[in-house]
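A single protein chain has been omitted; all remaining protein chains appear in their positions.
Here is chain A:
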Amino acid sequence: EGLKCCLSEFQKQLAWVERLDVTLGQVADPISQSASDKDAVDPENDFQREMSFYRQAQAAVLEALPKLRKLQVPTRRPDDYFAEMAKSDQQMQKIRKKLKSKQEAMEKSEKAKQLRAMRKYGKKVQTEILQRRQKEKKNMLNAVKKYQKGLSDKLDFLDEDQTLSQGNKKGNANQRIKKGPNAKRRYKNQKFGFGGKKKGSKWNTKESFNDVSSFQSKVAHNKGPRKAGKGGKKALNKRPGKRARQKMKSRAR
């Protein structure tokens, strides 16, 4: 031990500027649990170890730079100072290329992941959109058919984004006559449309009996303006009622 002490004194005593050595612990890290306890650093844990070295270097730099500035030793290289570097430019190019390629690979994989996620989501969205489009088409066609059948004389369906339910509710008096469970009938109409369900259209039900929508008084009393053709049509259109016919019969006899 004593020999060691003597020998260490045997070493040179130089000004700090010559040696530029700093003996310091690490920069106090707010993240690390034990700032001063270096033994906590597990040498097997590569990241922790390297970080401890890094922090030690940082501490040394932070202490030494002010000292150097005082001694007027330059630490920053001016921009126009060109000198040979420890690594050649070629080497630095290689390094830059490698870093770039790494970053690009990462970005690619990220994009691929996103694409995969998007595709799943996109498929769902696509099906929804298709369904919506089909619904709109159906509604449009229904509205057109209704107009054709004379049930609604409004051309509102040409304006986009008008819901069918609105049309039903605000509908003409003609439509209101549809008694019974309106919601159910409306739903069935919507589902099967006009030109769809035909089987149940000519039932002699209370609704159809009470339905006088197809009664046109001018036609019945032969009062309205004739549309086309006289003569032959008159006899066909105007068939007298039962009592009138009986009277005619009895009178004829």
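Criterion: a contact is a pair of C-beta atoms (placed from the backbone, for glycine too) under 8 Å apart; a residue touches a chain by one contact, two chains touch by 3 or more; residues count from 1.
Here is the rule we go by: contacts and distances are computed from a predicted model.
Per its UniProt entry, the chain excluded from the display bears the name "Ribosome biogenesis protein BRX1 homolog", taken from "Armadillo repeat-containing protein 8", "AP complex subunit sigma", "Ribosome biogenesis protein BRX1 homolog" or "Large ribosomal subunit protein mL37". Residue-level contact of chain A with the missing chain is found at 1, 3-5, 7-8, 10-12, 14, 17-25, 27, 38, 41, 43, 49, 52-54, 56-62, 64-65, 68, 73-77, 83-87, 91-92, 94-95, 98-99.
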